[in-house]
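What follows is a short report on a single structure.
Complex shown without one protein chain; remaining protein chains in place.
Chain IDs A, B and C follow the sequence of writing; residue 1 opens each chain.
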C-alpha cells in the first residue's frame, strides 16, 4: 500500500516564478518534493534578481543556475549537457505570463508543467497547442482536483460502466472569501477581480473552470451547450463573483454547474454528483477520501481510499494505508507524478498509458473555452449557447 | 420541553378520501392524531361505500357519520348542532378532487385543510381564493416541510437579520424512484406521470413546488423571474421527471432550484442553502434536526433541535428534548397544530399570530403559479421568464 | 411502504399517571395515539382528583371513567362488560409506583405496559414475574430504543449471521445535562439524583440500563460478568452521574459500556458498535435512520430506513417511505404496536411471533440486575464481578 519512491532516477526541474512572498510556488514545490523524485536545479524565481538569488539559496539551487529571467534560463540551460540541464519547467508566475513562458520553454526544448490557467484566453491556448505540436514536447496543466484517489476511482467506475448511462451531473465549487470588498492588502483577492490581470472572469475563470474540468474528467463526457447566468453580487465589481450554468453533454445528459465566491461560510467546497441509470456517485473535496455510491434498491456505499478492491488507477495514486487521510498536497503531487512518468516514457521512447497522463493542452483549451462560452452565454438573452471551441464572441 | 397537549378541547375533523388502500390518508391521520387534539368524527373515505364503512369502523367513526360522498357529508354535518358537527375537513382525495371538495366544504361553512396540490392549475387556485374570501372560512395546505423545527429556526434567523441581506439560495429536491419505467402496479408512479391525472408537470408539480415553497418561506422572499430547463429523461414520458430552474428573487438575490425523480439513489433529498452577507444556512430534510450555520471567519455552528436558545417559533413546534429525534410525521403534525390553532382563534374571535399559521391559499397560488411558469419557461427559447401570477401561457 | 392502521378494531387503554404537568405521560399518549389503533377510555391520571378530571376531559375520556386512584379504576373497570372495559393499563407514574400499580392491574386481570424502570429493585422485578405468571396476563416495558427500524435491522442481521461470531460490543449512552448542580426547579434532575426516589443509581439506572438492554437485544447475547467504575463527578452527589463498565458476554465476547450525564454537550447520545468476525455494525440514536455496516475488504454500507431489501422486522416497523425520517416518537409507538399485537393474539388465542413482542419482564429483570450488579461491582476492589440475577449485594 505504501508507495515507494526510491526506484527511479530523479527528474530535474526548473521553476519560473515562486520567489519569496509568492503564493502558489510553495504549493508546487511541496507537491514536487513530496515523493522525492524531482530535484529543483534551476530557477528564474522572480523579476527581482535579489529575491531570485535568496530563494534559490534557501532551496539549495546553485547560484549559477539562479537566473535573471526565464529567457536567460532557457537559453543557458539548453546549452548544458543533456544529463545536467533541466528536463521540465514548472510555471508558477502570475497568470498573464503562463503563455509566453510556456511557449519559450517549449521552443527551447523543455517540457512544461504549468499552473492553471494555461493562458489568458482561448486564442492563446489554441496557439499554444500548435507550439506543443511543432516542438514535440510534453505539456501538463495542474488541474489539481483530478489527482485525488477517489476522483480516480470515480473516473474508473464510470468508465467501467458501473453507473450505466450518465443522465445528470451536478457540480459545484463554492467559496465565501470574496463576499465582502477585500481589503487593500489582500493580493489574492485583488488581482482576481481586476480584468486586466484576471481576464474576462473571476469566479468562473478561477474556480468554475475546475468544476467543469472535474465533471468532464469523471464522466468522460463533453459539454456541448451552456445556459449561463453570472453575477457580480458585491457592488462595484466588473467581473463575476457568482454564477450558475446549465449544461448539456454530448450523450444527451443534462447538468448544472454552480460556482460562487460570495457564498459566506463556504471554504473550498468543490462537490460533484453524477447520476447514471444504475447508480449515483457523490464526492466532496473537503472530505476527499470518501466516495459515496448510491443505489435505488440497495444500501449506499462509502468507498474509501485504501479500502477494498479499488481500481488500479485509484491504487496507483494512493500513498498511505486505509484511514491515514490523504489531502490536497498529495492530490497536487499526483499531478507531478503523472507528468514525470510521461517524461520518463518520452525519454525512453516507451508508451505511456493515456489514462495516467496529467491534464494537458486539450483540457487547457476546453477550460479557456468554458470561460469564454459562459461569459458570452451570460450576456445573451437566449437560453442556450453552443459550447464553441473557437471564435467565441463576448460582445454584448 | 415536552409539549403538553392536554389543555384544549379536541377539534372535530371530517375526512374526505383516505379509505383503506389509500396512501396519503394514513399520513394525515397519524399527523392529526399524534397530539391527541383532534378527533375524527366523520368521513367520506371512499367512493366505494363499503370501503368507507369499513374504514370508518376501524377508525371508530360512528356509522351514521360515514357518508357516501362528500356532498352528503357536508350537507348532513352542517345540519348537526354546532358543537357536534365537524369543524374542519381534511382533504386527502386524488388531486383532481382537491378543488371541488374544498370549494364545497367552504361553501357549507367548514374550514379546509387540504393535501397538496391545492388545485389542478392556477386558475382553480385563484378561484378558490375567491371562495375562501366569500365564505370567510380558513384554508390550509400541507406544505409539510415548513413544519420542521429547524426550518422554523431558519425562518426566524433570516427574519431577525442573522444572515444579513440574502444573496443566494440553492434549493434541491431530488429523488431516484422514477429512474426506470415503473411497473404496472406502481400506482404512485403511475398517476404522477399521467398528464390527465397529474396536470402539466410530474417532477416540478410533485416535488419541485415544495422546494420553491421552502425557499420562499425561509427567505421571506418572492421569486420574480425563472429560467427553466425541464427534461423527460426516461424515454416515452410526456411529463418532466427532472429539471433545473434559475431564480431571481424580489430583493435581487439569485437562486437555483434543482429537482429530480431520476437521480438514482436519492431518497427524498430536500436540501436548502441560503447565503446572506453575514452568514449562510444549510438544512437537509433527511437529517432534519440539524441546521448548519456557516461564517467566513468563525467556526461553523450546528444548531440542533432542542439545544440552546432557539427561536420561540422553533421551540413551539418541538415535542421532545434534545437528542430525541423528531421526524417527518412530527413535521406533518405541526401543520395540523398550526391549523387547529387558527381554528381556535377563529372561533373565539382572537387574533392569531400570522407567523404560526399553516401554509394557506397564497402559498397555494404561488405553488400553482410556480408550476405553470416553469413549464412555460422551459418551452421558451429566451432565458428569463417573468414569474406571473395569472395568465401564464404554456403554449409552445 | 406506508403502513395502514385502519384494519383492526381499536384496543382500549387505561392510563395511570400522566396528569397535566407530568412529563412522560405525554410521550406515551403520543406514541399510543400515533397509529390510531388505541383509544384511551379510562384513567387515574393524578393523585389530585381535580387534575385527573381536567386531564380526562381534555383527552376526551368520559368523566365516569376518570378515577380517584388506580385501585378504584381497576375495581370498577373490571366490573364493566368485557367489551367495554379497558384491555390494558399504561403506567406512567413516578418510578416507585410502577411495581404496585403493575401488580394490582395484573391481579385485576389487565395487561400492563409499564414505563421504565419496571420496579425499584431486582427483588420487586422477580416478584413481579411471579405475579405475571400467576395471573397469566401480558406485561410490556418501554425500552424505547429497541423500537427503531434500524435497531430491528441490526438485530435481524446479527440473527441471520451477517456479522459472523460477535467478538466485541461498544455501547454508549452519554448526556451532558447533569454536568452542573441542577437548579431547584428542575424536577427531572431532582428526583433522579435523590436516592429515596431514584434508587441506588442515577446514571446507570436511568440511561446505562438502556445501553445494556440495547447491547443484549441486538447481539442476542447475555452479559455474564462486569467490571464497573461509577463516579459522582459533580460534588455533593451520592448517586453516580458517570460510569464505565467492562463487559463479558456468554459467547466469550468482550464489551464496554460507557454512560454519562456529565459529558457536556452530549444530548442523548446512545450509540452502539457491534463487531463480528465478518463485519461490524454501528448505529447512532441521534441519526436513527442510518445503520452503518463495515467490512475489512469492501466499501462501508449505509443501510437506510426504507431503502432496499431490509429484514421483515425492520419493514414491519417502518411507517414512511425512504428519506422521510422517523424519530423517537415513532420508535416509542412501535413498542405500543408490538404490545397491542400481543394483546390481539392473546385474545384470539393465536400464536404471537416472539421476535415482535415488546420488551417484557425478562428484560425488566435483567435491567434491574444490571443496575444492582454494576453498583455492587463498582464498590469492589476486585476487577470482575459475576452478573447475578438474584441476591446481588450492594454492601461496601
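The rule we apply is simple: a residue touches a chain if its C-beta (ideal position, glycine included) is under 8 Å from a C-beta of that chain, and two chains touch if they have at least 3 such contacts.
This is a predicted model, so every value here is computed, not measured.
Screening A:97, A:123 or A:322 for touch with the missing chain picks out A:322.
Which of C:94, C:161, C:265 or C:386 touches the hidden chain is settled by the complete complex: it is C:265. Among A:199, A:255 or A:306, only A:306 touches the chain left out of the display. For chain A, the residues touching the chain absent from view are 2-10, 20-21, 23-24, 26-27, 29-30, 33-36, 39, 54-55, 58-60, 175, 266-269, 285-289, 304, 306-307, 319-330.
Mapped onto chain C, the interface with the missing chain covers residues 167-168, 170, 176-177, 179-180, 227, 229, 231, 233, 242, 244, 246, 254, 256, 258, 260, 262-266, 273, 275-280, 293-296, 300, 380-384. Where chain B meets the omitted chain, the residues involved are 293, 295, 297-304, 307-309.
Keep this in mind: only the chains that are shown with their structure count from here on.
If chain A is disregarded, contact among the remaining chains keeps them all in one piece. Using the average of C-alpha coordinates as each chain's centre, A ends up farthest from chain B. Mean C-alpha position of chain A lies 56 Å from that of chain C.
Here the spacing of chain A and chain B, counted between their Cα centres, is 44 Å.
Multi-chain contact residues, meaning those touching two or more other chains, occur in chain A at positions 293, 295, 300.
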